[in-house]
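A single protein chain has been omitted; all remaining protein chains appear in their positions.
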């Protein structure tokens, strides 16, 4: 498993290869499904004048919380392997911001694991987004739908 | 959109880049989610002596059916773009066999679209798997669970 | 009239005819008629298409000009007709 936090853009092929290789080492011949989710920065302001977002994090805790989350997903969905990457710092619209990947014998577990990682990441990993325009910046508010998605997993437990 | 059938192994980075680029051209600043699913050949025989599978297809119809399916997914889930790749011919255990990718403004549509593509592909695209060992080969039987998954989407319509 | 008939996977192996031209009598107008004709072609075809071919739960699928169809589908001269088992890709 892996959980990475950093400023630099990430490489799809490198992440996919790492996930596939780890899974293959653990269960050769029994990895049928690999799912990846990549989040890009959206210009989600109706005015269309947002240039991007600035991501603040809690160094140390962010890495630990993301590691714990990936391990929880592996246990909960019996994944063969999983990984997550989140960027911090200043990101412009359309840039890659987050990646999660899951490997499992079957498709359902890989898809559920990836969804779980994204839902819980929005709840339990200390990262904060601030949208910026040319002249201003504003903290992004928590979405009620994000809280609900995370709560649903907690209830299912 | 794209729908590809071929013998050769496929390249994750190339497919991801193509999907992202197509999506960005169509809706710059409004592509928040990219999901990919990759299927690998599993050694799903309890004896563990299956070496791989031989994939037969219906040249012409396979490409058309896969194209229709990708277009249906785009319409149904309002995807920004989508693509699918399926290999044919002789594939050994752990090789990549199928890839689907979806791009959408939000995560839910991208995940649902990818799941739909896989469920329906197992139902409507003329491809047939034959497992081979060192000495023998045997056609893979249809799974009842695959039929059920496809039917569920048809009912939801 | 002439049509092209194709088979795939198990059906190709059983019939040992993957692709051939079939001459239909004027009375053969639907896929159902074609199936009846093919079943009388040889024991292998009779076995391949079985009792259930074309029925609701039939284990044989059929396509006309590369589109899935059923026993009611009408056939035209020059059509490409195909018969194959349920698909197992993915």
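Note that the chains are named A, B and C in the order they appear, and that numbering of residues resets to 1 at the start of each chain.
Convention: a contact is a pair of C-beta atoms (placed from the backbone, for glycine too) under 8 Å apart; a residue touches a chain by one contact, two chains touch by 3 or more.
The model shown is predicted, which means the values in this text are computed figures rather than measured ones.
Asker: Who does the absent chain touch among those shown?
Answerer: Counting the whole assembly, the omitted chain is in touch with A.
Asker: Write down which of A:6, A:60 or A:89 is the residue touching the left-out chain.
Answerer: Per the contact definition at the top, the residue touching the missing chain is A:60.
Asker: Tell me where the left-out chain touches subunit A, residue by residue.
Answerer: Residues 39, 55-58, 60-61, 64-65, 86, 98, 118, 121-130, 139-142, 146 of subunit A touch the chain that is not shown.
In this section, only the chains that are shown with their structure count from here on.
Asker: Mind having a look at which chain is the central one, using mean CA positions?
Answerer: Smallest centre-to-centre distance to the global C-alpha mean: chain B.
Asker: Centroid from C-alpha atoms only, then distance subunit A to subunit C, rounded to Å. What do you get?
Answerer: Roughly 49 Å separates the two chain centres.
Asker: What's the distance between the Cα centroids of subunit A and subunit B, rounded to whole Å?
Answerer: 23
Asker: Which residue numbers or ranges of subunit B touch two or more of the other chains?
Answerer: 39, 118
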